[in-house]
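Can you keep this structure in mind? I'll have questions shortly.
The complex appears here without one of its protein chains, the remainder shown in place.
We call the chains A and B, going by the order they appear; numbering starts again at 1 in every chain.
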Amino acid sequence: MSNPLEDMSKPDVIFCIGTNMTECHPVAATGLKKAVARGAKLIVADPRHIALAEMADVVLPLRVGTDVALLLGMAHVIDREGLVDEAFVSERTEGIEAFREHLARFTPEWAEGLTGVPAADIVQAAVWYGEAERGAIYYTLGITEHICGVDNVQSLSNLALMTGNIGREGTGINPMRGQNNIQGAGDAGALPNNYPGFQAVTDPAHQAKFAELYGHEIDLEKGMTKVTALELCGDKIRAMLIDGENTVVTDPDRSHCEHALKSLDHLVVIDLFLTETAALADVALPATAWGETDGVCTNTERRVQRLRAAVEPAGDARPDWWIVSQIAKRCGFPGFDFESAEDVFNELCSLSPIYAGLDWDVIDKGEFHWPVPERGHPGTPILHQGVFENGRGLFRSLEYRDPAETIDDEFPVWLTTGRRLASYHTRTQTGRSHGIDYLLPEETLEIHPDDVADWGLQDGGLCRMTSARGSVEIKVAATNRSPRGTVFTSFSFNDTPVNYLTGSGYDPVTQTAELKVCPVRLEALPESL
Amino acid sequence: MSDPSSETTVGSIEVDGKNLNFTAGETILEVTRRHGAVSGEPCKIPTLCYDERLDPFGGCRMCVVELEGSHNPVASCARAAEDGMVIRSSTEAVEKHRKTLLEMVCSENRQVDVDPLSGYASQELKELADRYDARSGRFAGKKSGKSREDDPNPFILRDYDQCISCYRCVRVCAEQEGDYAISVKGRGFDTQITVEFDGHLKDSACTFCGQCVQTCPTGALADRKALRHTEVPGEIEKTRTICTYCGVGCSVDILTKGDSMVGVQPAMDGPANHGALCVKGQFAYDFVQHDERLKTPMIRGEDGELHPTSWDVALDKAAQGFLDARDKHGRHSVYAVASGRAPHEAGYTTQKFIRSGFWSNHIDNCSRA
Partner (left out) sequence: MPLPTDQDLVTDWKSRPAPLLPLLHAFNDRDGYLSDEALRAVSQGLRIPLADLFGTVTFYHHFSRFPPGTNAPRVCTGQVCRFAGGLELLETMRKDGATPMPCAGRCDEPVPVLTGRSVQVGVTVGEFESRPSPLPVANPGGLEECVFAAIRNPGNDTLEGYRRAGGYSGYEGALGSDPENLLTVITDSGLAGRGGAGFPTGVKWRAVREALNPRPGDDTRAGPKSVVCNADEGEPGCFKDRVLMDHDPHAVLEGMALAGYAAGAEIGFIYLRYEYPETADILDRAITEAENAGLLGENILGSGFSFRIHVRRGAGAYICGEEGSLLNSLEGKHPFPRERPPFPVTHGFENRPTVVNNVETLASAAAIARRGAEWYRGLGAGDLAGTKIISLSGDIMRPGNYEVPFGFPLQTLLNDWAGGPRPGRHIQAVTMAGISGGFLAKEDLDVTLDEPSVRSKGSMLGAGGIMVFDDSRDMLEVAHSCMEFFAHESCGKCFPCRIGTQRLTERLAGAAGPGVLAGWSDEVEDIGSVMKATSACGLGMAAPLITESLMRYFPEQVAAHVEATNS
């Protein structure tokens, strides 16, 4: 996030796109609800009529996968209505002329054709956001889990740059992170393109720095992404270490994924439970859980905070860092003589410029947002204040692209997936917590009531849902939350493994899977089943 | 705590003979508490309907103080400080009113003592009743509130026999949580906390965030999960950590008795959440001590099944597999996926394992799914 969570109650116009925040980030959503209660305008763009839409001043129910078209339409209006923040644009950005020219074609009427959102609503949303003193954008996986995920994010950035809604309190482009330390995994260098602290591996200076520390030179090329690695399992990739991820259930195209892991020579999985993924391992190692582990995590606003152990580990479970270090030592690799989480974290701080001002003790109270470039620095709650990291903000002229697969006669229905409030990811944790079943006993497929009728389905009955990759059986739930022609479910329940269906494509840049769009076909199953 | 001498100060009030400066919009209570925290002589004005995160309400009247020039004492939680106010916070008259109020409140409840596992603020009434010696049994009469034993939800006990109608629950649900799931039904002595049409929480807008439980000063709303551990021996201890679920990073306190995890409470001073939590952070913690935890290392045997083994054996086998792959298929045949759920130290050691051990960048995390 470019801005801190605290800022969520400060904007006067909030644009939420592709984020079911009240379910996925309920506590963050409380800030937003406060802003709305204070009188802020709320614009919600989502294919489904999510809870946020109930609060919204304008709802943009776009067809799945058409975000770029919607955002181009909005940019067109902002330009046409003279709402471009000329001072900001000339001081801090680059490429506005070309972008303006590019925009001319993308009228809101054109966008309506693709998105299905009435042009008048697109205009209203654009005008509100354009006129806002403090306009803020919030998004999550609804934006990124597309083949055009990067384009989507770029389109949002275009809007923020045009209107100067960035680098100030109550503004910004704010992705909400889904997992408690997904930001931290990146910070720590668990990325194929970056060393710890987002130092590009392709930069020879970085290579030299780490060569000195790690004892020899590391490739100057980026590594493979996980998606590619899974493609190449049994071929180029022969041995894999997976820490705390139920890859089989969370990743798209489950059959493919299971097959990939099975074709490895060697699979080591570190986890809390014998998950579907751990069950495929050659070696499954018990990690200490949250509440048993000391450590550090970074939240979605780049706040670096301490985790503390409250109870003894279950059985023989050990901290992940200890397990990995032990494997490394037994491989004969030097540099793994850590005695505590503190040692590990302090080493990370010594290598990461954005953590240079931090160490284990400094973050005791969790006051710091990185970057913290030196000791005594107050941290950086708001990014891009005054200058962008890379100089000027760049406008990018983008075109709309269809999703990897589009509906046709064989697969006439859009399936989109997401999360639910009471369950988390693959339910390895929530599913084992007393009472959660009371709230969410089973998975359902949410279908508009008229579609339920038209397609000969039964509310509460079973149906078979099939995509080009696979098929699952799932219970039908008729609800107005789903628009006509689009159905929704979550990937949390193993007995309805929807990720057997997904996986039509990946963003070419980030290789993020298109989990949000998948054409499917539905058939009623007889009651007896 | 902001520095009382900062430039936002707009005036000063005199409380019990001391001059205290205040900032715009601060109430008498806030000023007194802030200075109390700094001076180390904590403010002693009692409160029951007050939660510092909520708008002033002024229901319990426990916080009344004498204000020079005002005929009646004023509710310090709701009255904004004005320059030159002269306040006496605990005169005999005011203390007597407080005691009477407490005796009245105690008279409407079944009991004053509740298990501290009930919730964060659950001891507030009990502590004040002790402090004011208010268990006199005076003012006997009808009890107020009706418990909802019929609500089967596993998280929130709705024991309204214990309710004192402070409405902190309703206000926290609306103001802090934005869910507006509960409200006040009826009026006067018959007020009752309820959801629409007197239903169960599950059928309402309730998200089971537990905020109402944590702000309830009497245990009328209580943490049903935690209360299962009432019988576990030992004192309750709290450990500050960060919630394990989403990226918001809410601060929580894990409650333990001995080595048992018995509950979670939000950290009111958590920098990212200021006391807020959602159902997962609040209630989905007991996977940690679940029977199905993987408790020993396992390796795949000749029979194709996983078998428990020692760390030594498992780690050796894990290491050997990576070395074998490297030796047979080259260093680029080894890959690692780090977790978005584990702490930094996991991600850091994992990437170091790949980079320092195999000189490659074949490391990723699960953010792409």
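One rule holds for everything that comes next: a contact is a pair of C-beta atoms (placed from the backbone, for glycine too) under 8 Å apart; a residue touches a chain by one contact, two chains touch by 3 or more.
All figures in this text were calculated on a predicted structure; none of them were measured in a lab.
*Asks:* Which one, B:46, B:73 or B:275, makes contact with the chain that was left out?
*Replies:* Final answer for the missing-chain contact: B:73.
*Asks:* Taking the entire complex into account, which one of B:186, B:233 or B:304 touches the absent chain?
*Replies:* Hidden-chain contact among the options goes to B:186.
*Asks:* Sort through B:43, B:60 or B:85 and give me the one touching the missing partner chain.
*Replies:* Among B:43, B:60 or B:85, only B:60 touches the chain that is not shown.
*Asks:* I need the residue numbers on chain B that touch the omitted chain, in ascending order.
*Replies:* The missing chain touches chain B at positions 48, 56-62, 64, 72-73, 75, 78-80, 93, 97, 100-101, 104-105, 107-108, 138-142, 144, 164-165, 167, 174, 180-191, 194-197, 204-205.
Convention: only the chains that are shown with their structure count from here on.
*Asks:* In the complex formed with chain A, which residues of chain B make contact?
*Replies:* My answer: residues 152-155, 175-178, 202, 207-209, 225, 237, 239-251, 254, 256, 259-261, 270-273, 276-281, 283-290, 292-300, 306, 311, 314-326, 328-329, 332-357, 359-369.
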